[in-house]
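Every protein chain of the complex appears in place save one, which is left out.
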Amino acid sequence: MSITQNSKDWLCLQRIVRFGDTDAAGVIHFHHLFRWCHEAWEESLDQYGLQAIEIFPSSVDMQSQFSTALPIVHCEADFLSPIRIGDKLQLTLLPRKIDLNSFQIEYIFKLKQKKVAIALVRHRAIDPKTRHLCGLSTCIDRWLEASTLNRGISPL
Amino acid sequence: MSITQNSKDWLCLQRIVRFGDTDAAGVIHFHHLFRWCHEAWEESLDQYGLQAIEIFPSSVDMQSQFSTALPIVHCEADFLSPIRIGDKLQLTLLPRKIDLNSFQIEYIFKLKQKKVAIALVRHRAIDPKTRHLCGLSTCIDRWLEASTLNRGISPL
Amino acid sequence: MSITQNSKDWLCLQRIVRFGDTDAAGVIHFHHLFRWCHEAWEESLDQYGLQAIEIFPSSVDMQSQFSTALPIVHCEADFLSPIRIGDKLQLTLLPRKIDLNSFQIEYIFKLKQKKVAIALVRHRAIDPKTRHLCGLSTCIDRWLEASTLNRGISPL
Partner (left out) sequence: MSITQNSKDWLCLQRIVRFGDTDAAGVIHFHHLFRWCHEAWEESLDQYGLQAIEIFPSSVDMQSQFSTALPIVHCEADFLSPIRIGDKLQLTLLPRKIDLNSFQIEYIFKLKQKKVAIALVRHRAIDPKTRHLCGLSTCIDRWLEASTLNRGISPL
């Protein structure tokens, strides 16, 4: 993986597994992984310098200027090793623009350099009122470009 | 609506505990109880004959005719016995109007006639645009009246 | 068990979308779909006649006889249409045995005969103590057989 630690810190995050993430089998209950992905994406946008209010609809915005929603159209995950409470997971985001209207993010979860889970989430840009496809907003486009710059062909 | 006011079936529901409700201690993770309460309230309104779309804001309504939101201003719960996966809980709702703008629901969870948890949730009516207090809607008022009719001193 | 094999009612469930399933965009927040899948699977096992306690680990069992866990190794979902509060979804489960140690369930969510989402969840049987692969338990095998009997080429 060619990402250097200096440049793109906003794509390398940490997640500590909490008690409420587990189930009675003593490992994480699977769907929380997708919650972690979405929260990590939001944290990544934060750290890159984008405000949640610019990206996500809220009741305030909805009545006025908000012009793009980014619903998820596909997601998937593979669980490779058990994930337990207290585990300090390293999380790498690999965003990629698919076309003018959509992008995806691959999420790689590692525990002490060992992959424990991977996930993929695909978003599409729509007008929240009509729900018709629309172009990605400038700020998402900028974040995608900055995120993929110099990555080359991803070895992952 | 064919439900008679005497039976009040819409206030007596069942909830089966699912695997994802538990944590690594093998019993329910506490905050799911509040999710159950809210879902039970919605189910109660359904069974009484009210449509979710009349009661809860959605992105569609928000832009038009929707006039009352019912945010929760207080909630509390007591956990009396461990609740485990597969437990078939009987759930009784005891709604009560507090004043023109607010009401509360007490939730009693029993397992085989034994109380295992109780919860209380208080709602206030506001205008979703201004967030100022407003009166309860007619349909909520009607549900509250029907729910408390002839209850007298609560036997619970 | 009184359910006949032809009806397979235990594979056709209903799910009503609740307020807490939505996010500020006014539609379901994506990962709740996987919670619905797991809960539907548990409901399906219930209706078929299996006890949760036979299938899922709990702190009680873990110390004694419990011998198989069924962790999820892969899951994915496609979101085809917006899903909103109050929507009464028809949910069809299509289980399939993969090999001696694993099976998958496809979940098809319809609103008024229109597919709104599909999901796929793959489980593997392991010994919860060693986490080594093991054979599917007799009761899961029986449920899989009953579920796929006479299905032929899936019409969905």
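Here the chain labels run A, B and C in written order, and each chain numbers its own residues starting at 1.
In the analysis below, a residue touches a chain if its C-beta (ideal position, glycine included) is under 8 Å from a C-beta of that chain, and two chains touch if they have at least 3 such contacts.
The model shown is predicted, which means the values in this text are computed figures rather than measured ones.
K.L.:
Out of B:Ala25, B:Ile108 or B:Ala146, point to the residue that touches the absent chain in the complete complex.
P.N.:
Of the candidates B:Ala25, B:Ile108 or B:Ala146, B:Ala25 is in touch with the missing chain.
K.L.:
In terms of residues, what is the contact footprint of the unshown chain on chain B?
P.N.:
Interface residues of chain B facing the absent chain: 24-27, 30-32, 34-35, 38, 56-59, 62, 69, 71-79, 82, 128, 131.
K.L.:
Determine and list the chain A residues touching the chain excluded from the picture.
P.N.:
On the chain A side, contact with the omitted chain comes from 16, 18-20, 22, 25-27, 35, 38-39, 42-43, 46, 51-53, 56, 58-60, 62, 84-86.
K.L.:
State which residues belonging to chain C touch the missing partner chain.
P.N.:
Chain C touches the chain not shown through residues 19-20, 22-27, 29, 31, 57, 59, 62-63, 85, 128-129.
The rule is short, and it goes like this: only the chains that are shown with their structure count from here on.
K.L.:
Averaging over Cα atoms per chain, report the distance between chain B and chain C in Å.
P.N.:
A distance of 27 Å separates the two centres.
K.L.:
Where the CA atoms of chain A average out and where those of chain C average out, how many Å apart are those spots?
P.N.:
Using C-alpha averages as centres, the distance is 26 Å.
K.L.:
Going by the contact rule already set, what residues in chain B reach two or more other chains?
P.N.:
Touching at least two other chains: 19-20, 22, 25-27, 57, 59, 62, 85.
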